Structures are given as structure tokens and as C-alpha cells.
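Take a look at the structure below.
All protein chains but one are shown at their positions in the complex.
And then subunit A:
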Amino acid sequence: MWKQIVTETNRQWATLGKYHTRLWPFAPAATFTFAQQPTARKLTSTSAAKPTPPKHDWNRAVSEAERIVGYPTSFLSLRWLLSDEIANVALHLRKLVGSNHPLLKTAKHLLYNGKNTMQAWGLIVLLISKAAGHASSVPDMEQDKSAGVLHSQRALAEVTEMIRISHLVHNSIVNLQPTSEAGKDTASYEDMAFGNKIGLLTGDYLLGHSSAELANLRNQEVVELISSAVRDFSESQFIGDRDEQNNPLPTKPGSEPPETNGTATTESIDFDVNDVMIPMNVLKAMGNPEKEWECRNILNAGSLLGKACQGALKLAGQDEDMQRQAYLFGKHLSLAWQACLDAEPFQITTLPLDTTFSLVSAPVLYHLEYDPSLYDEIEKGKVSVEKIDYVKIHKAILGGPGLEKTKELQRKHTTAAIGVLEKFPATDARTALENIILAMQDL
């Protein structure tokens, strides 16, 4: 019964590295890829954006990029994997095997599938760092000459990954309130409570260590920026209607926007350039499919990637404008990425058994605008999204404009990301980033 609870999390995992088979943390730096299975599926509508080479292979794009910045990221360091606490977690996780705690699934995806975006996140921070270069005033001691990035930037990439994992782990906590289904299930209660404990502490461990790493960068503006990305992650879990397990539900079409908190928020759907403390104006966007989707996903992903890219350039002493461009790049890239993920379940004509998708993914939101009557089915998920007939929704969306619009959305953000890249000098790192973006379009 917990299968669906992790739906949202899984969406983020079942990613571009679809055919990516390497065992993630144990792959030595030099041998990035194994069996490069051909990309089985080709999209119909992606030919316009990229004329040259006919097929962009994701695995190749990523492994070439990794070579450019040296070993993948320092996050893979044994120091982290062998720490007492993580060893402890592994020990405790073993006790959970057999239970249905979503944490297991998160851990599995993290460690064994290799189907995760995690590594790519740090990679992108490193690539943008290299693409931008650094001010000449940075002392030699702080540079990783062979890779062309600063040690501090590498640390920031590591922090980015840690924060992202910590968010995913915290998100796999089960709501055990006595009123909820899970809270009433006495048979599994003990397991769930224990899983929550481990998940919570693991997330906190990662968060605590990222603060420490961040502090050691000795750059308070970066600390401020990345802390605000943690804030955005937390905020993202409060937006809109939620079921018992906090899975997001779309806003009812035509409903009035909820009351605001009365605090200062930004004007547009993005963050205030001058004050990271000011939250994004989410409420204004609710109900408009594209804006609502953008809001949710900036908070849930774009914020961290964008701010990490921005921070990386800050560390290199780049000027404000370049920093801003880096932020925009990270934001658009993660949005394009998310649109790509959102489209995936709708590439096939029949939904496989037991497969679900996020109810706030772009195709669903677009379809609700096109045909508000679909909300009647979604409303059945008010208590638990498991009650919803996903096949029915899947079918309805395939009959509407949702998928096509999602593709358009992906193109929009891809174009924006590429556009930003053009402001960076032509380097191998920039080419690598372009290749990753193009490969993403092919998935």
C-alpha cells in the first residue's frame, strides 16, 4: 500500500538515465559507463531543435562531461560513505527490509539503480563553474588545476547533492497521525515509526553536514543563498491541496486563491534578486497551469540547482550579472528536465499496471484547464491519491492537448537554458552542458 506514497519521489528518480546501468557510488572515476544500450524510444516532436548529430546519447553526454571536470563529484568520497553515521543507517535500514517503508525505496534508488539525477546535479554545478572560469585573483592553492574548477566549487557541488538527498529522504517520511490510514494500521506501525526515525535522522545528518561544509567555504553570501534553497524545499511541500500522505493535488479549477500570509512576496514567479529571505509569490500563480507548475517545480528543484550554480560563480568572484545568468541556467535546466520527466508516462498508450504519476505534473495541469471535468476523478484522491483511477486519467490526457503542451513547455525551458549558455565563452564545459541538454530532449 505504500507503493503510491513514493510516487512523487519516484518521479524524480525515474529519470533520464533510463538505461543507465552503472552502480552509482562504486563506479571508479575513469570508467563511467557500462553497456551503452541504445535509446529505445525516439520522440516524435524533437527534431526541430537539434539538427546535428542525429542522436544524442545521454550516457555519453554525461560521461564525457564527467571527464571534463575530473572525477564525478567529491560526494562520492569514501569519507562520506564510510562515516559512522551512514554505516549506522545502513545497519538500521537492514531491519526495515521487508516492511513497506518508502525510505527503502528512496535508498534503493539512491544506491543501486543509478537512475538518479543526483549525480548530474553536482556535475552541472561543476560544469557551469568550469564554463564560467574564475577571477584571476583566486590564489593557486584554491584551484584544482587539472579539472579547471575551484576546490570550493567542488565542495559546493557536494553540498548541493547532500541537500537534495536530504530533502528526498525527509520526503519519504510517512504521516503516522492517528487519523491517517497509516496511523491506524497497527500491524505496520512499529516499522513505519522506526523507518521515520531513521529517515528523519539521515536527512538531518545530511543537512547538518552540508551546513558545516557550507560554513567552511567562508563565504556568507553563498551560505545565505543555499540556506534559502533549503527554505524553498520546505515551502514546496506546503503548496496547494494535499492528501493524507502529503501528496500534492492540483488546485480545483475555477477556485478562489487562498488567503495569503500577509507577508512580502516577490512580484513575479521567481525570487527577489536583492533579498533571498523574501519567499516566492506562489499564491498568485495557483490555478494557471503553466505558472502553477513553474512555481511548484522552481521551489522543488529549480531553486537549489539555480542557486547552487549562482553560488559557484560567486565563489569564483564572477560579477553579479554572470551569477544571475548562472542562476537562470540552473533554473531553466531543471524545469526542462522536470517537463521531460512529466511527459514520460504519457509516451505510451496504455499505462502499465500499478504505475502512477504525479497529479501536479504538467500534462495533468494542462488537461484540467482544457477539461475541468477531470477534476471529479482527482477529487477522489482527497484522502489518498491511491483511490484515483490513474488509467482513466491517463486515457483522458492522451485524448487532450496536455502532452503536446508539455513538450512545448520543455522546449521553452530548453531554449532558455541554451540561450543563457551562449553568454558563456565557448569551452569544452559549455559544449558538455549543451550536449546534456540536447540528450535530454531525445529521451
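Everything below uses one rule, namely that a residue touches a chain if its C-beta (ideal position, glycine included) is under 8 Å from a C-beta of that chain, and two chains touch if they have at least 3 such contacts; residues count from 1.
Simple rule for what comes next: contacts and distances are computed from a predicted model.
Engineer: What protein name does the UniProt record of the undisplayed chain give, "Large ribosomal subunit protein mL49", "N-acetyltransferase domain-containing protein", "Trafficking protein particle complex subunit" or "All trans-polyprenyl-diphosphate synthase PDSS1"?
Structural biologist: Result for the unshown chain: "All trans-polyprenyl-diphosphate synthase PDSS1".
Engineer: Which of A:59, A:245 or A:414 sits in contact with the chain that's absent?
Structural biologist: Hidden-chain contact among the options goes to A:245.
Engineer: Using the touch definition up top, pick the residue from A:125, A:174, A:362 or A:385 that touches the left-out chain.
Structural biologist: A:174
Engineer: Give the residue, chosen from A:122, A:148, A:250 or A:279, that touches the chain omitted from the document.
Structural biologist: Checking the options A:122, A:148, A:250 or A:279, the one contacting the hidden chain is A:279.
Engineer: Check the options A:216, A:255 or A:347 and report the residue that touches the missing chain.
Structural biologist: Once the missing chain is taken into account, the touching residue is A:216.
Engineer: Extract the touching residues of subunit A with respect to the undisplayed chain.
Structural biologist: 84-85, 88, 92, 167, 170-171, 173-178, 193, 196-197, 200-201, 203-205, 207-209, 211-212, 214-216, 218-221, 223-224, 227-228, 230-231, 233-235, 237-239, 242, 244-246, 258-261, 263-265, 275-283
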